[in-house]
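Heads up, the thing below is written out as structure tokens.
Removed from the display is one protein chain of the complex; every other protein chain stays in position.
Let's look at chain A:
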Amino acid sequence: MMQTSMSLSKSKTDLSDASRDKVKILVLGEAGVGKTTFAQSVKGKAVRNPTWTVGCSVDVVEHSYKAGTPQETLYLIELWDVGGSRSHRNSRHVFYQNAHGVILVHDLENRKSEEALRLWLTELFDDTPNCVNSPLHPSSSFSRLPTFDTEGLAGERSQMPILVVGAKLDMAPQRPRSQIATDCGVDELTLDCRQPISPGSTNGLKLSRFFDRVIDKQTAPTERRRLTSQGYNVVDRRRRLY
């Protein structure tokens, strides 16, 4: 009992440490591809009948950065599951601020949802979705948007790690590797989101590697500074507290 109350008070003071390390990953994709189910399965919960996501729903997932090594630390990763309805396109940019990584979800049953991922990348990296004359304006919904150079964009913004997820594997088991994953040179997961992701499986390892890459990009400079000034003790203190 004493120990639990002590660990409670410890976790209260640790919040200031944990909140400094914000790791934000966006989960993007067309409406109905399975983003909400995917985010819940990463957290370990199964969703029976998901409803349409309005706006954005956030899930916080624990992740052991560099698991199995002496530098293992616990991070809290925020998965921002942004609703994919076309009619809400003009207001979604509010959620894109300060993101450190992006997970692109497409439906293996529907090839067009994979092609639409390029448009999602454009929307994410383009800062002018509200201009009336821009091709992203909803009044031009009858015209097909021009294709763009995925490699160029991914290269330009190579700061942000990308992961491609193909959902609904149980409905379409035969699909090959998606074009956008090849173009951007990133990993791709294919899974049935209603099954849990076991940590040792290929999908689990790819996911873990992706989270590690995101944390690397986000915390690398400050982490190194801390280690050199205070040595091993900082990392050790964190491990005991969590």
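Simple rule for what comes next: a contact is a pair of C-beta atoms (placed from the backbone, for glycine too) under 8 Å apart; a residue touches a chain by one contact, two chains touch by 3 or more; residues count from 1.
Everything below uses one rule, namely that contacts and distances are computed from a predicted model.
K.L.:
Since a chain is absent, check the UniProt entry for it and pick the matching name: "Trafficking protein particle complex subunit", "Golgi pH regulator", "CIB3 protein" or "EF-hand domain-containing protein".
P.N.:
Matching "Trafficking protein particle complex subunit", "Golgi pH regulator", "CIB3 protein" or "EF-hand domain-containing protein" to the record, the invisible chain is "Golgi pH regulator".
K.L.:
Using the touch definition from the top, which of A:Ala46, A:Val60 or A:Leu205 touches the missing chain?
P.N.:
Here the residue in touch with the unshown chain is A:Val60.
K.L.:
Considering the complete complex, identify which of A:Ala39, A:Ala116, A:Leu189 or A:Leu207 is in touch with the unshown chain.
P.N.:
With A:Ala39, A:Ala116, A:Leu189 or A:Leu207 as choices, the missing chain is touched by A:Ala116.
K.L.:
Can you list where chain A touches the absent chain?
P.N.:
1, 3-5, 7-8, 11, 14-15, 18-19, 30-33, 54-62, 76, 78, 86-88, 90-91, 94-95, 97, 107, 109-113, 116, 130, 132, 137-139, 142, 242
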